[in-house]
Structure formats: structure tokens, C-alpha cells
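Notes for the one structure printed next.
Missing here: one protein chain of the complex. Every other protein chain is in place.
Naming follows writing order (A, B and C), and every chain is counted from residue 1.
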Amino acid sequence: MARLGINQYGKAETHLVRVYRDGEVHELRDLTVSVALSGELEAVHLEGDNAAVLATDTQKNTVYAFAREFPIDRPEDFATRLARHFLGGPITRARVEISEVLWTRLNDHAFTQSARERRIAAVVVEGDDVWVASGIADLIVLKTTDSEFHGFPRDRYTTLEETRDRVLATEVTARWRGEADWATARGALVDTFAGHHSLSLQQTLYAMGEAVLDACHGVHEVRLSMPNKHHFVVDLSPFGLENPNEVFHADDRPYGLIEGAVVRDGAPDAGPLWDPYPLL
Amino acid sequence: MARLGINQYGKAETHLVRVYRDGEVHELRDLTVSVALSGELEAVHLEGDNAAVLATDTQKNTVYAFAREFPIDRPEDFATRLARHFLGGPITRARVEISEVLWTRLNDHAFTQSARERRIAAVVVEGDDVWVASGIADLIVLKTTDSEFHGFPRDRYTTLEETRDRVLATEVTARWRGEADWATARGALVDTFAGHHSLSLQQTLYAMGEAVLDACHGVHEVRLSMPNKHHFVVDLSPFGLENPNEVFHADDRPYGLIEGAVVRDGAPDAGPLWDPYPLL
Amino acid sequence: MARLGINQYGKAETHLVRVYRDGEVHELRDLTVSVALSGELEAVHLEGDNAAVLATDTQKNTVYAFAREFPIDRPEDFATRLARHFLGGPITRARVEISEVLWTRLNDHAFTQSARERRIAAVVVEGDDVWVASGIADLIVLKTTDSEFHGFPRDRYTTLEETRDRVLATEVTARWRGEADWATARGALVDTFAGHHSLSLQQTLYAMGEAVLDACHGVHEVRLSMPNKHHFVVDLSPFGLENPNEVFHADDRPYGLIEGAVVRDGAPDAGPLWDPYPLL
Partner (left out) sequence: MARLGINQYGKAETHLVRVYRDGEVHELRDLTVSVALSGELEAVHLEGDNAAVLATDTQKNTVYAFAREFPIDRPEDFATRLARHFLGGPITRARVEISEVLWTRLNDHAFTQSARERRIAAVVVEGDDVWVASGIADLIVLKTTDSEFHGFPRDRYTTLEETRDRVLATEVTARWRGEADWATARGALVDTFAGHHSLSLQQTLYAMGEAVLDACHGVHEVRLSMPNKHHFVVDLSPFGLENPNEVFHADDRPYGLIEGAVVRDGAPDAGPLWDPYPLL
């Protein structure tokens, strides 16, 4: 016989734009909000009884209504408010994820979406417990030197040559738990990438995480995902040309994927914060 | 002070096409292979010492070489062979994920990629333990009736009307652990979606998972992720027209996201199989 | 001084799903409709006078209403009906493009989106003139042999070796003008790709277009766009392995892009049919 295992449901990717027009100078917030609820949901799965199922349409409405009723401030706060609201009755855990697009002001009421990067937040509420992660996604950085890669093992299938000088390019996704000023954490990531002399992308990743811990004393843990977007030195010798690390082919796939966490000693338990969303 | 937390690295999305041309009738396999290794990797993160770091370039080479040296057969088997190979020394856990594109034969040596759906496999090897998940992704299905949604709670933010007849559309991702004939499992999923009278997408999801357990006795657990791709009945009344569930606006976002597992009683532990890949 | 040049506007990508539920056996159509109107539109561009500007919201409503009021049948016919409707007053030319997703029946009322390929149609109406193009997009095909490439010129920058046997893979977009049974035209394209002995992708493209002209006597012209999706034979010699055209790396970018038209002698003028949509 079978039973219901891990499960969650909710409205994903509600795209909310909030304009504050109290004076001449307008403010703009651009959030995509995803909700995942779990709890006593056997009845709907086994019998189709929806008594415990707050409709995902209602969740969407709540996102829009809350944007009018309450301030947004930090996305973490808005997510926490939403998650607390959804908790109750059969719903014993609520996760809310927010992805915020950043706009740059052109004048009092015009803006341009200058950055590719997004600010992200994830909040899980369970009873009185609240877990909060903050972060950044799609932060694309590249350095043209100060990156080496050598000393790796060589087996039958190894053809890669060692290098003392390579291009290092990546697209950072970082999430940290605990309190931090977002701009400070972002700055620590960017400055460390730029200033670190890299012997491997893993080392750079760890240094970036450690820099966030150093700069933001309220942060317990930083998780980073950094694809190694390979830039290959093009062999120009068939054309009678040298290529002293100047002309590169930027490849799409495959790519290295380097992922890791840097944890402060004595960090509290992460609870369900890092549970995958979505599940698959 | 800080320490290294959870981490993994590897080559992602190596796109391998393997042609078997032993006779007039060629066979074609189209796999995208991703590798994630973990183990004693403190030295590279903290000091940039790569002695334990099998280069991701070597991993890519190994995928291509193995495709020549060994049969591919089921993607689970090919993934297991690769994962076992990467294990050893400082590497104590290897995860290999494969996504296979399915081609339909046109003649002895020509093919068309008729299906959007992909066959997927994930294997984790740790010491002598092997965990295997099989599955399907991007399986798009829709039913024009036999789907209801009512009896859900109404709060201040609820505007959705109850319905006894709606369009139900989704894009199934399913993963199961244990032994199964892939086509049998796929058939159970598709037939159940088509034949099930749905009172909610959760109920349909559970029925689909249960059907796989019924049809494939070696399966211990099925995990499903099913977005509810909303089809809204367009209000044609301003134009003096009725719309008896005939004309729909298919929306992109937001969407409901329904996820859940169906577990056989007495299922063995899943080990690290469901750990997220990628981490973020 | 400046003046208004070429221009058009309209609602793009209205996603319409139409269910015919007259009996037990339901029918399903899934169309994405884009409209582009042009005419005497100086006033809106220069002065912001919208008297000639049928709102794109109205265009969207019309698409949905027409799906209820009129049969859809061939997408070309539905597009023509819409284009004729939008013509009049200041609007002197209407273009309607339709992209249709194809669903396969599972039972009386359930369907699966089995094909990646889409059926496409473009119609331009101007006064009493109607130009119609039909076609197919995203038709992915591959052959493992029967493809050569040699005899090309060699200059200082040429390193490619000649080959008598390569994998040929492409994603066909084809448009034809004139009358044709869609399935017949599709069959001519697929059969010719599969059966043709190719000395270059250009030759295959031409043969495919000619086959449509042969099979569909009402067709005046076929335009094809066929990326050459390169499959590179992986060099396994560093691992002591031969690779007799068996193991390939399927690359994403760059790709060759081969485009061409095959025109029947005496074909009528194409009018504005091939004008680009969108303009940029």
C-alpha cells in the first residue's frame, strides 16, 4: 500500500509591480512572488477533498492585496508577512520566495532596468519559527587574469593543460541566512571576486562566502552556486598567429558547476530553509 | 571562524550523441550528462590545492570515452558506471544526472525529435551504496473535461468561483526510485492523467503516483511536480456571446505548482538521492 | 526634418485554446495569434491622436470572440478572417500570423503535446488582395549518414577537413505560399530530408523545397531556414580509442544558418508577404 510523502503546493511567479506615488518622486518595486504550502493535506491527495486547500488563486490575490495594505520594505519582510498569513489550520508550513528586479532611476517617475542581477529572498515559517535566506542571482562577473588552475590529478582521461593565467567567468547565485545589509553582502561578493587571486573556482567561492561572513556579522551561512563559464583560448597557430591569452571562444555548454556553503562556527540549525523549491 | 559546509562540483550538461552503426540500421542516443562530486575537498576550498580535484574537463572526456568503451543501454546504467568510476580517493560521493532526448526513426539512418518529453535518470554512489532515480520531464498533457475544483476554503481574499468542469493542463516531471520498465511507468502516468476524474490536481497527482506503484512493483517512491497551467474561460458576454467552456486564454504566469511524493509502505531509505541538484 | 517611415502595430502572441465539445469526443485547437496593422497612422505618431488606432486590447478581444463566432478550420482561414476584419478606414494593410501547437489524442477528452513542431500561417490582406503563407517550425531532424561535405574552397583561415560521412542535424522552419495540404507538404519535407543523399545542407534544402513544389501543385514558392546544428566527432585518440563516427559532441553555438527559397517558374508576385515580422 502507498502513502503520501513529502508535498507542497502554491502559486508560483506572481509578478507584482508596486508604485509608491505619494509625492512627485515615485518609487518602484518589481517582485515575483512564489508560495509553497504544506501541512495536513492527505484529504485532498487521497480523496480530492479541498477543505484544507487555500486556492492558489487566493494566494495570488493575497500577494496583490498585501502590496496595498502593507509596506514592502525588504523583500524578506514582505515574504515573512505573507508566510505568516498563510500559516494556520491545516497549513503548518509556509515558504515564500521572492525575486526582485532592480530598477535605476532616470527621473522622478522613469526608470531603467540596468542590472541583470536580481535580489532574492526565501522565508519559511513553521509554528513560531521563522527561517530567512537572502541573496542575489544572475550576478555575472569575469576577470581576465589572477586566476590559475594546476596541480589537479591526471588520469587516463585527462587532457587539460595546467595554466597559470586564465580567464575566469561566472554567474553567481548566493544565498545567506541571518541578518545582513544587502548592499554590504553584495559588495563583499563582488570585491572578493575581483580582488582574490584564484587558484581554483572553489577557492574563490569559499573566499567570497567568507567575505560575506566577515562583512556581515549577523550572517550564519552563505551558499553559493557558481558555474565556470569556460573561455577557451582559440588556437590561431594554423593561421600563423600567436594568441597570448587575447582571443577567446566563450562556450555555452558544458560548464563546470561549483557549489558550496561557508558556515560560521556555532551557526544555528537551518531548519527547512534549504529544502528544495521546487521539489524536482 | 568559518568552515566549509555542504558542497559539490562537476561538469554540467555534457551533450553526448552516440551513433551505433553496426549494420544498415543505425541506432541513436542523445544524452546530456551532468556530474557532481563531493568528498574531502577542504584543501581546494581553503588553500586552492587542487590535488583532490578531478578536473571537470576530465569528467567531460570520461563521458565521451565511456560512450565508446561501454554500452549505454539504460541511462541509469550508464550513469551508475560513470558515478562508480569517479568515486575513490578523496571523492566519497558521486552524483550523475542524465537527460535523454527521444528520437523517432524515419528510416534506417534518419530520425525526428518528435517528443518534447525527456527521459531522465539520477544516480548517487557512495561507498558500496547506489541510489537510482528514473523519470520523465516535460510531459505535457491536457484534458478538456473530467476536472472539478470546489469545496476549497473562502477567506477575505478569495474570488475564485467553484467549478464542476474545467480544463486541466500540466507539464509533468516525475521521478521514481526502484526498478521499473520506463515505458510501463510512463504509460501509467499518462493513462491515469487521461482517465482519472479529477477533483483537484493534487488528487490527480497522487493517483498518477499510485498508478506507477501499482504497475511497477519494484518502485518504492514516485515524486511528481505538476504546474497547473491555467486556462481561463474568456468572458465573451461584453460581445453578446456565451462561452460554455469553449474559448480559453492560456496564461503563462503565475501558475499553480503542485508537488508531492507517493511512497510504498516499507520503502527503504532514500539516502542522498533527493538532495537538490543544483544546490541553489 | 523628419517623416514617418515604415510602421506597423498590433497585439502579439494572444494564446487562444479552443475546445469543441459538441459530443463525447472533444476537439482541441491551440493557437497563438499575432496581429500587425498599418495604414494612415501619421496622426498617432506625430500628435498622439488615437482616432485611427484600434486598441491592441480590442484586437485581442476580437481573436477570442471570433474563436466563438466562427469556425477555425485551417489556421490560414482563421487568420484571413481576422485580417479582413481589421482592414478598413485608416487601416490599409493587416497581417495576421498564427502558430499552432499540435496535440495528440489520448482519449475522448485528453491530449498530449507530443510534437515539438508547430504549424504556422501568415496572411496579409490589402484592399482585395490576400497573400497567404503556410508552414512549419521547430521540425527537428537528424541523419547519421548519407551526408558529405567536400570540395569547398580553402583559404588561409580554413582548417575544416573534408568529409564523406557526417551527421547532419537541423531544425527546419519552412514557409510556402499557395495552396497545399499541410500534411502532404510536411511529408515531402521530412521524406526528402531522410532520403536525400546530401553533398551540402544547401543541396538538401533545395531538394526539400523542390519536393514540396512537386507534391503540392498549388504552391508557388517555398522558403526554408535550416540551422546546421554541428555534431563534432570527439577525438578519443588521447585515450587510445578510435572513434569511427560513433561518439559526437553536439554543440549549441555557433551554428551554420542556411536559408533559401525555391520558386516555381511563373510564380505570381509575393507582394508584402515576406516583409519581416517583427520589423527588427
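One rule holds in what follows: a contact is a pair of C-beta atoms (placed from the backbone, for glycine too) under 8 Å apart; a residue touches a chain by one contact, two chains touch by 3 or more.
Keep in mind that this is a model prediction, so the values were computed, not measured.
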| item | value |
| --- | --- |
| Identified contact with the non-displayed chain, of C:12, C:87 or C:130 | C:12 |
| Sole contact to the chain not displayed, among C:19, C:65 or C:169 | C:65 |
| Touch residues of chain B, complete complex, unshown partner | 156-157, 159, 238-240, 252-253 |
| Interface with the unshown chain - residue positions in chain A | 14-21, 26, 28, 30, 61, 64-65, 67-69, 103, 106-107, 109-116, 139-146, 167, 190-191, 193-195, 231, 234, 236, 238-239, 241-252 |
| Absent chain, residues of chain C that touch it | 1-15, 34, 36, 41, 44-58, 60-62, 65, 89, 135, 149-153, 155, 157-160, 173-175, 198-200, 202-203, 205-206, 209-210, 213, 221, 223-225, 227-228, 253-265, 274, 276, 278-280 |
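Methods note: only the chains that are shown with their structure count from here on.
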| item | value |
| --- | --- |
| Chain A and chain C: spacing of chain centres that average the CA atoms, whole Å | 37 |
| Centroid distance [mean C-alpha coordinates] between chain B and chain A, Å | 22 |
| Centre distance in Å when chain B and chain C are each reduced to the mean of their C-alpha atoms | 30 |
| Residues of chain A whose C-beta touches two or more other chains | 157, 159, 253 |
